[in-house]
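Have a look at this one.
Excluded from the complex is one protein chain; the other protein chains are retained at their positions.
Chain lettering (A and B) follows the sequence in which the chains are written, and residue indices restart at 1 in each chain.
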Amino acid sequence: MSVTTTRSEVRKPTAASGAAQSLALTDLVKTYASRGRESVTAVKGINLAIEPGELVALLGPSGCGKTTTLRMIAGLETVTSGSIKIGDREVSQLPASKRGIGVGFESYALYPPMSIRENLLYGLKARKVKGADQMVASISKRLEMDDMLHLRPAGLSSGQKQRVALARALVRNPPVLLLDEPLSHLDASARQRVRRELKVLQREFGYTTIVVTHDQVEALSLADRLAVMDAGVVQQFGTPDEIKQSPNNLFVASFIGEPPMNIFAGEVIAASDGVALKGFGPDGKPAFALAAPGLELDSSRSRKVHIGIRPHLIQTGAAKSDATGPDATGRVITNHWLGDQSHICFDVGGCTVVGVTDKPLSARAGDALPVSFPLRAIHLFDPETGDALAHGLDRA
Amino acid sequence: MATVSISDLRKAFGKTKAVDGISVDIANGEFFVILGPSGAGKTTTLKSVAGLIDVDGGAVTIGGTDVTRVEPYHRNVAMAFESYALYPQKTVSENLASPLKSGRTGKYNESQRTERIDQVTTTLGINHLLKRFPRELSNGQRQRVALGRVLVRPADIYLLDEPLSHLDAKLRAAMRAELKQLGAMSNTTTLYVTHDYQEALALGDRIAVMRKGRLVQIGTPQQIWRRPADTFVARALGQPEINLLDGVVDDGRIRLGDGSFDVPVPRDARCDRGDRVRVGLRPCDIHVVDANADRSAIHGRVVLAERLGRNVELTVDVAGAELIVLASGREGVGEGAQVGLTVADSDIHVFAAGDGDTPRLGPVERESALEATQ
Partner (left out) sequence: MARQELLPGQKRFSIGAAAADVGLVFWFIFSLFPIAWMLLLALKNDQQQTTTYFQFSPTWSNFATVVSDKGTQMTSVDFKASLITSLINCGGAVIVSLVIGIPAAYAAGRWRYRGSEDLMFQMLSFRFAPELMVIVPLFVIYNQIGLFDTKVGMIWVLQLVTMPLVVWILRSYFQDLPEDLEQAALLDGYTRKRAFLMVALPIVRPGIAAAALLAFIFAWNNYVFPLILADTNAGTVTVAITKFLGGGGQAYYNLTAAAAIIAALPPLILALTIQRYLVRGLSFGAVKA
């Protein structure tokens, strides 16, 4: 058993989460049309079913449509077609104020003449919520905002503004919470702590939450499930483990992971006990060969593939778990020691491979290093469509 | 190629002391990194070496010559700005030609200029962008043009101000490797400023950790990682941050948390029985073991497990204190589980007690005698 939490174990609903709602996006499309220019389809048909109390991250490069999707859910953009359902209410035609969502956007208006504390209380007092003062005090303590409460919005740094936006959204105890890059302006140590606190708060109160981010680490640590997006389409929707271990296609495989997956052109050759893999260097010449016994593919003849190898699972130095010995010899190009890990870049028959190890490795540029690619590190993709064909972990 | 000596440099902006008396000697060809949070005074230091800022006190010496009062265009120094500072109304090739045309970096005729520009842009992979304007380039491309402007002309010193800070994580990691190779190739004394500790560890021959205008510690990457001079340096390196726990020394061990768990006093620590201290334990140095199998292990309960990249960050409650532990995920512990933790003696850091940043109780390796003036 590992630490990974599967979908069924994800939610621990608490009493306070009775208000959490599910969120369903069906065939959501957003097209921007303006006179004189071509229309741009930012979001091309998104289907996501989010459980009550779940934290889903929308992850992707800039321009992939994640913020547009969030804004459509919030009611800040009209929906070109498709539906948005909160619970079983269709909300895509409702104005933002009537949808019952909490929005934590950084640029969301803070009333300048009021102190932060008054800003947080404002919405609650307007709706005559009981116990507003305690709620504000408790959120402020958990997000480490106590020293900011008396300040005015004008005097805040961007990191502080982000925390206030977050607090404002949380304090309303909304059934659905939308966050847009909530931690991006915080410095590293504050980010760590606020991230943890956010996760704890979200678990405790059970808000259904959508977080938009371009930071993988944030997405992978916060999310129960994440949707990796590119070019207006969801490339894969699943738990962090599913996405890391079984990426659907080349885009997801090369987007997730730091350093990202090594990808090479290659070929699968049918062999007696399964298949063998051949990797090619950038010049087309063969670079390395791997036996991959037990790895099955649908077609039994040779075919071209893209081979993906995860840096963290590459084994350097003397082969450890492979009784058959190392797969290749690499020549070290750079060896970066980063304190708790080392990133080693080496050349294997013309291919540049990046590997990560926990233990410091005393190898210098030019040294020869035996390298193994265990089966669990290997993923195969179709060179034309980019779709995944096989994941080594399935068979390891 | 030249050495750089900074001696008791001071610069204040109004009431704020941006640089408060720093001294360091940088060797010929060294890749020297200044690491610190924003506002520490790193950029001010760099610009003082470049001559772009009039210093209030102290001296800057380049290659043995005191240049403190010398104008920037006479110092033979090249700088890549954090904001890139590309001339907006000039194309990329005109931007790169600009230092060659000024006359102070050497005399070049048209064909020599073109040759140098071609060479540099090919190395940096921006050869196809020569006719573009800065506003048509992506951040990564602009950063390379800024770097190109530094490399295209001869210089005694390269000054790089957070060149990778506005790039996304992937590009940063890729450029880190490229920078290291470029650095090795050119052999020019380089001063590199960053707030990212991974860049510092990967690139620096020596690293100076800077805070509020002062140099807290100077040393090789290994030295500042293994023997941080104080809690500030210890916290600056490593993600997640080092765990800091208050404790009391008692009979060769230090009692932590509510007193029910303790760690041995490391051999080189200078503390006496009864002293209050702070103990630093890096999350990557704490290992999860089978609580039943290892009697000497510390016991705790997992409060939170976060999957991050290839590791799992466990928040473990140990006798009332919270420890963050980096586990590989294969130990099979979930939230609520009891775990056993061990840490090697040499990975235990002992600091003086107190709020704020406190110094290390023990020897600190410093690279040269002439450094951190407190």
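Criterion: a residue touches a chain if its C-beta (ideal position, glycine included) is under 8 Å from a C-beta of that chain, and two chains touch if they have at least 3 such contacts.
Keep in mind that what you see is a predicted model, and the values were worked out from it rather than measured.
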Can you say which of A:25, A:43 or A:79 touches the chain missing from this structure? A:79
Just one of B:3, B:23, B:61 or B:98 touches the chain that is missing; which is it? B:98
From the list B:38, B:65, B:139 or B:346, which touches the chain that is not on show? B:139
Can you work out which residue in B:4, B:19 or B:50 touches the chain that's missing from view? B:50
Which residue from B:166, B:253 or B:299 sits in contact with the chain not drawn here? B:166
Just checking the interface: what residues of subunit B touch the absent partner chain? 47, 50-52, 71-73, 77-79, 81-89, 98-99, 102-105, 133-137, 139, 142, 149, 153, 166
Those residues of subunit A that touch the unshown chain are 33-35, 75-79, 92-96, 98
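As a convention for this text, only the chains that are shown with their structure count from here on.
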When centres are defined as mean Cα positions, the distance from subunit A to subunit B in whole Å is 27
Using the touch definition from the top, list the residues of subunit B that touch subunit A in their complex. 37-38, 168-170, 173, 176-177, 180-181, 184, 197-198, 201-203, 221-222, 225, 235, 237-241, 282-284, 304-310, 312-315, 326-334
Subunit B touches which residues of subunit A in the complex? 1-5, 61, 187-189, 192, 196, 199-200, 214-217, 220-221, 240-241, 257-260, 312, 333-334, 336-340, 343, 345, 356, 358, 365
